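Note that one protein chain of the assembly has been removed; the remaining protein chains are unaltered in position.
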Amino acid sequence: MPNEFTIKIAGEAGQGMQTIGAALSRLYKKAGFHIFANQDYMSRVRGGNNFFQLRVSEKPVFTLHQKADIVVALDKKSVALHKAGLSDKGVMVLDRKQSGISETEDSFFDVALHELAASIGGSDIFINTAACGVIAGMTAMTFGLLEEVIREAFSDKGSEIIEKNIKVAKAGYEFAQGNFKKKAFSLNAGPLKDTLFLNGNEAIALAAIKAGCKFYTAYPMTPSTSIMNTLAHYAAQYNIVVEQAEDEIAAINMALGASFAGVRAMTATSGGGFALMVEGLSLAGMTETPVVIAEVQRPAPATGFPTRTEQADLDFLLHAGHGEFARAIYAPGTIEEAFYLTLKAFNIAEKYQIPVLIMSDQHLADSYRDIEPFDLRRIKVERSIISKEESKEVSGYTRYKLTESGISPRAIPSWIEGVIYADSDEHTEEGHITEDAATRIQMVEKRLYKKMAGLCGEIEKPTEYNITGASCVLLGFGSTYGVLKELCEKSGNTLGFMHFSQVWPFPAKETDRILKDAKKIITVENNALGQLARLLKRECAIKIDGSILRFDGRPFDLEYVDARLKKYL
Amino acid sequence: MPNEFTIKIAGEAGQGMQTIGAALSRLYKKAGFHIFANQDYMSRVRGGNNFFQLRVSEKPVFTLHQKADIVVALDKKSVALHKAGLSDKGVMVLDRKQSGISETEDSFFDVALHELAASIGGSDIFINTAACGVIAGMTAMTFGLLEEVIREAFSDKGSEIIEKNIKVAKAGYEFAQGNFKKKAFSLNAGPLKDTLFLNGNEAIALAAIKAGCKFYTAYPMTPSTSIMNTLAHYAAQYNIVVEQAEDEIAAINMALGASFAGVRAMTATSGGGFALMVEGLSLAGMTETPVVIAEVQRPAPATGFPTRTEQADLDFLLHAGHGEFARAIYAPGTIEEAFYLTLKAFNIAEKYQIPVLIMSDQHLADSYRDIEPFDLRRIKVERSIISKEESKEVSGYTRYKLTESGISPRAIPSWIEGVIYADSDEHTEEGHITEDAATRIQMVEKRLYKKMAGLCGEIEKPTEYNITGASCVLLGFGSTYGVLKELCEKSGNTLGFMHFSQVWPFPAKETDRILKDAKKIITVENNALGQLARLLKRECAIKIDGSILRFDGRPFDLEYVDARLKKYL
Amino acid sequence: MNISDFKSNDEITWCPGCGDFGILTSLKKALVTLGKKPKDILLVSGIGQAAKLPHYIQSNCFNGLHGRAIPVAAAAKIANRNLTVIVTTGDGDCYGEGGNHFIHNIRRNADITVVVHNNQIYGLTKGQASPTTDPGYETKVQTGGVILEPLHPLEMAIALGCGFVARGYSADSGHLSWLIGEGISHKGFSLIDVLQPCVTFNKKNTYEWYGKRIYKVNDDPAYDPHDKSTAYQKACEWGERIPLGIIYRADKPSYEDKSGISNMPALAEIEINNIDITPTFKDFK
Partner (left out) sequence: MNISDFKSNDEITWCPGCGDFGILTSLKKALVTLGKKPKDILLVSGIGQAAKLPHYIQSNCFNGLHGRAIPVAAAAKIANRNLTVIVTTGDGDCYGEGGNHFIHNIRRNADITVVVHNNQIYGLTKGQASPTTDPGYETKVQTGGVILEPLHPLEMAIALGCGFVARGYSADSGHLSWLIGEGISHKGFSLIDVLQPCVTFNKKNTYEWYGKRIYKVNDDPAYDPHDKSTAYQKACEWGERIPLGIIYRADKPSYEDKSGISNMPALAEIEINNIDITPTFKDFK
């Protein structure tokens, strides 16, 4: 593990692994390192076993390793559970006395966290701070940096609490410096950069704010909920209404109502909630009402694993909704893509007056990375409505006017002098119910053929890397970007990859062109059916040679894919 | 038009086209003819323009013609609307005075239906009977047969009404005999057969009764509602509970609750209602609860054309539901297949403990044909539960026991001494919530890989006709069976066809084998995307050369397909 | 504005004699009386005979999915509070398929007016029982007669704290248009349940049947719709006598007031071209 190490903090739900993780993340970020952090948690509020995992590196990192170099075990169960997850020279930080563990092992680094917290801080609640101190000590951080992090974290808690925390941290730090003998975990810091540190859901929420979303409605559902939390947090500041719906059906219909009335609107959910939105999706298609929907996938069917990750809703999203209508589906692979594609989603939804889906998953949603601040000039807000100003000139308006592009100018009710009829039945250009066959044909062509043609001209380019040189090309979509990228970069010239951040309309021609001379093509997918491979089979001419699938609810890591690649190389 | 003619009865909703159509159907059936009848109606209760169309033939018929030989226009609008739909020598029966039509045309056969009804019956309500008399006269029926039909139809109305109707019918009959000079519409009756005359929905309902469905629940939705009506009609007699649900979500969940508790259960709906069942479908997959769902398609998106036909939900049904699980989808092409495949659906659902879909559409649902009585020995009720008797021996029961086949023996609550846990979360063999990765893998393999493997061994064989001889092979699924069959039969050796009455699991190998030497392959589909062609592209090796699509809400007819075939021949 | 300004060109597809005509007329009258312009009105509906109404009037219209009119309406109001938002819905649409939205939007209390064409039957789908069909009534599905307890919309609305709960009759257009006007003027969720004869499928609750039973509570000057317990008693009345009028009234802040959007420009009018999110970046550093 040159130039990097991985820390895993494990314990029961409620023991504060996330607090420790967040503090350490800030610490290493301040020190000029790069970080990829992911979370593994159970669908319960207390007990069980969760962990927060932090990969710290001198170079930018995009994914995780299978094994950790330092495991902080906050309870007894964690010791047993995560022993196998230690790397070769890995160290298990534990409080043997508190956890009631009598045996000892080479890899153990016993720290009386509990005693330390109680004796110096005066209470158990300082255990997390103590642990931070220990890790900082073990990884050769300067204490001043940790102190800074603590001061910031507790800035609103008053000086007494701050000072206590610093004292506890210092004790942990010094204990580690004094007692931890292996000096494996020291990295060279790079230049300090003004980066952001956030997860996929936060990126989506920030993009929604930037895109001018003024009405966000959702029903809570893990792992999508933090999009709503983030927007709610900023709602007052940015003049956004965030409304918790009574159910997902209400959410999608409210989003459509708000959109029809003139605002950019969004909802988010996970697979089960999206299942309830399917009729509304079709309504968006028929009424030609823009809407942005984020589907943050988790393992299914039904309730499945509420807090884990999967990419098994690809086929579902591609074909959800009765009848035929145009849609676009983005599958961001990074925090950055989550941001930029959400921005694009709002523009495209409004331009084509269609539903646009952002397909994410728990892994992208809950994983953090340090990134360059978003370039706010890269994607502009492009409005595609008849503005209030322009509305004054409008007369004889019909909502579903037939045009070359399939797109009818969209007026906002109360802005124009005339009235607007939107209709879920098959309708005339005026928006009135019709039973006419010829009109039906024109309207299907409008909603489906013409809009799809337009959308095909704006497909997000897939990422390509070393396609021609590689003896094997890996394909993926969504959250697998990081693991593909790092694997390929490490492989020298052996591997290449192609990553789809838009899966509908599918860049079929582009893909055939790019991959036509690829020697071997393998999809890497977090599902059991190889849904991307199936889609490629239908849409493209190229042949897929195999799929590396994972469907146990856990994200891919570098070693997992590497091991399964052997048989193809 | 040798050996057959087509009659179309057109008028406003509420004018009784269906009554006339039903009476004429009985008449021609009694006379030993074969009949195919379809309906075209608007989504309104009064007014507009609807028609009932009746193809009468000396040989069995399976589909419709584009043009009618006799149009009975019950109102003024119908005259204008259906003039173009008259065949070359076609006759328009109309009441010029009543309809206020001053001009006349060669094709017109003016009958003062109104006057006739009023003067002889004493009321307007006899118009329908008068029309029946006229048509009977025009088509050289014996009046005795019509009298029989009338006596049966009004058997519960008292003799006065019966006699009046007979008098009116007679007057109409005699008027036609005296005044209708062209003798184009006389056929030779075949031997009288003991056939049934019913539509696709009725066939599904009868099969559900036979299959032992004891709990049927649905929310009314055209064109599925007549399945519920039929079952409700026979519910008391066959000990079935038919319960109207508060919404489609309730319907699917109630069906699952009843099924879990031990009965065979079913629900039906159309696309929009099915959209609301998608989460429940996934629940059926996860909890491994058998359920049969009929999706009687209508044109969408959203409300679409509520009373018309389309086959655009194929992709949707194939991929509906979050997550991955096994399902089977049948697409009956005839009334007979609707019956036998519904029976099979119940057996397969119970055997594999999965949701089974019957994909129908308005055209199959509302079209009638005379058919041989169902062979009740052909498909037996095959139970796949631990019977009450066997339950006594059961101990240590676990609901999701891992087995070679992926199928766990299914016990019924209260029958075994132990208890049964069914769970929508990922679960252990006992049915308790788990977060374990290894268990997850086993359960996905069980629900998906293993069950699919079993289902692949029981795929319904596609119908094949003249594949090798044909210069062009037509492919279809569901209600297009009739048009494919008749076109091919008529074509001599030019055309062949293959019809899929099961679309999932898809008979991919079989299809590749059958079609490997086919010269040209064209799909015929009631949708705009060519969804069957897409599916074949994904599942099979053979190449599709084109698609004949129709998406104006109307069914295919012989001439429609024929005209579009030209460019491929 | 006068009645003819609200005339739509779309052909009306209801059966002759249907109670829906009376509701259409009453609604137009109310809008004229209130001095509303077509462009400022949004009619939202689901699917059913009732739900076709927005096509038959000159005004903005969102004719959405069966059962889902209310969430569309509430959100449209929140997004563009310059609109006068009215829902025209059926007993099946509103209380059946849409029941959950009915409940929770009473709680939400956005300023919308919900006019329920309560014909006690599913009209458009040809005569199945609705949630309000009288017990015992036989249909093709309820072959042994309805066995479910009918839903009591007024009782329910009061129990949920709805601030305006009224019942009208489609054949009494003067009274009904007054009710609709009052409902629109009420700030918050207003429910107007309208007895509406379906001449084709409801052979029990006919014009005659209703005519014999209805009376107007507000004719009694002593009747105080602000008294919840009296109102609740009144709402329970159904049978020999059926009360019409404003059964219950309570003034409470609307969603717009509580959420603060009443003090902001309509959301739809907020400029979004150059929202600066950089100040928020600091929270992610």
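Every chain is named by a letter (A, B and C) in the order it is written, and numbering of its residues begins at 1.
Assume a contact is a pair of C-beta atoms (placed from the backbone, for glycine too) under 8 Å apart; a residue touches a chain by one contact, two chains touch by 3 or more.
As the structure is a prediction and not an experimental result, all values here were calculated from the model.
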| item | value |
| --- | --- |
| Touched by the hidden chain, restricted to displayed chains | A, B, C |
| From B:249, B:293, B:379 or B:488, residue that would touch the chain that is not displayed | B:249 |
| Contact partner of the left-out chain, one of A:187, A:228, A:314 or A:365 | A:228 |
| Which residue of A:242, A:349, A:474 or A:549 touches the chain not shown here | A:242 |
| Contact with the hidden chain (one of B:279, B:361 or B:486) | B:279 |
| Full-complex contact with the absent chain, from B:140, B:189 or B:420 | B:420 |
| Contact set of subunit B toward the excluded chain (per top definition) | 194-198, 202, 206, 209-212, 214-215, 217, 234, 236-239, 241, 243, 245-247, 249-251, 253-265, 279-280, 283, 287, 373, 376, 380-381, 383, 388, 412-414, 416-425, 430-433 |
| Interface residues of subunit A (partner: the chain not displayed) | 14, 42-48, 219-222, 225, 228-229, 232-233, 235-236, 242, 244, 246-247, 272, 302-303 |
| Interface residues of subunit C (partner: the chain not displayed) | 96-97, 99-100, 103-104, 106-109, 131, 144, 147-152, 155-156, 158-161, 228-229, 232-233, 236, 252, 255, 258-260 |
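The rule is simple: only the chains that are shown with their structure count from here on.
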| item | value |
| --- | --- |
| For subunit B paired with subunit C, centre-to-centre distance based on mean C-alpha positions, whole Å | 37 |
| Rounded Å distance, subunit A centre to subunit B centre (Cα mean) | 44 |
| Whole-Å gap between the CA centroids of subunit A and subunit C | 41 |
| Contacts with 2+ other chains: residues of subunit A | 249, 279, 283, 287, 424-425, 433 |
| Multi-partner residues of subunit C (each touching 2 or more other chains) | 13, 47, 64-65 |
